[in-house]
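Structure provided below as structure tokens; questions to follow.
For this view, one protein chain was removed and the others were kept in their places.
What follows is chain A.
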Amino acid sequence: MNSTVTMPKGDLAEANAIIKTCVHYGFCTNTCPTYVLLGDENESPRGRIDLIKDMLASNAAPSKDTVKHLDNCLSCLSCMTTCAAKVDYGHLIDRARIHIEQTYRRPLADRLIRTALALILPNPRALHTALRIGALARPFRQLFRGRLRAMLELLPAGERNPPAPRRRQVFAADGERKSRVVLHLGCVQQVAAQHINEAAIRLLTRHGIEVVALGNSSCCGALTLHMGKERQAKAAAIRFVQDVMAEKEAIDAVVITASGCGTTVKDYGHLLAADADMSAAAMAIARKTRDVSELLNDLQLHPPKENMAYKVAYHDACSMLHGQRVVVQPRAVLKRAGFSVHDIAERHFCCGSAGVYNMLQPEIATRLGQRKAANIAGSGADILCAGNLGCLTQIGHYSDLPAVHTVELLDWATGGPMPPALRAYPLAPETKTEAPQNDTAPLSAATQSFW
């Protein structure tokens, strides 16, 4: 049975309350990627909850082992989907990471790499420069090991990415304006995959939505939050909220195409709860925030311009499946656009991307990436689709299928260009018609079933 922790600090009362709700049913272990891979109770959600409990109760720096087990957590939140006691593990692990960051002195190399990631990734200019340097080093990546090698491997290869607007820019709706939204460009996405944002802008404006892009100042704070860097995360969140609030004309939604960001922005009410000046605005922004697939699912999309029945394996980013519970909408809208949507086995399992996880924990991330790629190969699809750049990059590294964002496919289906990643692949849509929905039960010799 669980016991009560006397929390030494008032501001950790929330963590205490969360810890108390864990009653050790253990369902979570079945769906926790690290437990399934490593088979160690301390690599399971409830094991980690116990470690966090001890760590916070002691109010001291944690042991190296505790840090290892908590660092190995992907923050994929699969455990939250499974948990019958509704334990709010997401906020607990965030709190634990902040505690580690504040009390534990990591080895020098670890500190350097984390500091660099926290400085560079949320800053599009710095990231742009880093990517150019990385591109020069990429051909020699075999010479590197561990995390550096992993980072070089993950660098975007091939075509140069179009530049993102540096300043606020408004993209007018085609025809009559039905609504007006802010599109979050994503700090990494606008540098590494601006073509996704461009597809989103084309798609939304084509359907009567005016799009405001806030320019490259806005990082949502997700990456730093998951590294335990609370101060930076809050500062980024405040900037984001202020940028959106600065819009003079009313907006109907804040639209996100990088679901990792979406989970964090939708939770701004919590992140900035203690900030008296910002909390109301943060809450308002959070309420307006929608994954792009949620918005699109509510629209009447233009009919597909041709037969689009390409076989698409839809990968649920953990931030969509577990973080925001946006599961039905992307599938529904892809199907309506004519695609033949296939589920992937073990869809609840993280692909190993998890923000900067694949750079910081490359071994586990590699195993998860390979496992995901094998499941995707088994789906029988020709295209991989997801709603999060991190997953596309990670899976693209292990899978042979071309990997594209949901908005790229929808843009293509409704009049936009073919997504760049598909151009080099010989693809053919399914031509056979679906099994007829007859009123008489068909007997199919091939399937041996009679209905």
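Basically, a residue touches a chain if its C-beta (ideal position, glycine included) is under 8 Å from a C-beta of that chain, and two chains touch if they have at least 3 such contacts; residues count from 1.
The definition used in the following text is that contacts and distances are computed from a predicted model.
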Which of "Anti-sigma regulatory factor", "Phosphate transport system permease protein", "Aspartyl/glutamyl-tRNA(Asn/Gln) amidotransferase subunit B" or "FAD-binding oxidoreductase" is the UniProt protein name of the chain not shown? "FAD-binding oxidoreductase"
Out of A:N30, A:T103 or A:N307, which residue would touch the omitted chain in the full complex? A:N30
Where the unshown chain meets chain A, residue by residue: 1-2, 20-21, 23-27, 30-31, 39-42, 46-47, 50, 81-82, 84-86, 343, 345-348, 375, 378-380, 435, 437-442, 447-451
